[in-house]
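Comments concern the structure below.
Note that one protein chain is taken out, while the other chains of the complex remain in position.
Here is subunit A:
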Amino acid sequence: MELRRKFLKGGASAALLAPLLGTGLLVPGRAWAANEWKRNAFTARSSADALKNLGIAAAMESRDVVINAPEIAENGAKVEVEISSKLPNTRSLLLLADKNPMPLCAEINFAGAALPYAKVQLKMAETMRIRAIVRTADGKTHVAFREIKVTLGGCGG
């Protein structure tokens, strides 16, 4: 069933994109990006809505999810945030900036030899709380929060 849905989806988008192939705007070989961008979650206007969209109900607060970030960020256009998980079988990581116009910043999945660690650079509109949500292989979610003060917001112009 799942396979069939994927197949149908792939067929539909191929049909839609076909007219663009001739223009040279699109090059075949899109198999790389097998996943579809989670538009509804990424464009959600609140963290609660984004999480609802991803099917995450209540994440347990955990000390095993560690956020390393500056207490004060001078430039909200580039705030370096480092997340690591000490939870065994960590599969994925979500990064949210609660007061950004669209709070969900990134979803990162770890596979193979990758360790559950990521360093990411975020834009932050103002002083706010960020959260990192880790999902483990058993489907459970764990969260850590961190307040970052922003001197100069990094979203607008």
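Methods note: a contact is a pair of C-beta atoms (placed from the backbone, for glycine too) under 8 Å apart; a residue touches a chain by one contact, two chains touch by 3 or more; residues count from 1.
Convention: contacts and distances are computed from a predicted model.
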According to UniProt, what is the chain that's been left out of this complex called? Choose from "ABC transporter", "ATP synthase subunit b", "NAD(P)H dehydrogenase (Quinone)" or "Thiosulfate oxidation carrier complex protein SoxZ". "Thiosulfate oxidation carrier complex protein SoxZ"
Which of these touches the unseen chain: A:97, A:132 or A:150? A:97
List the residues of subunit A that touch the chain left out of this view. 17, 20, 25-27, 30, 32-33, 35, 37-38, 42, 77-80, 82, 97, 100-102, 104-115, 117-124, 154-157
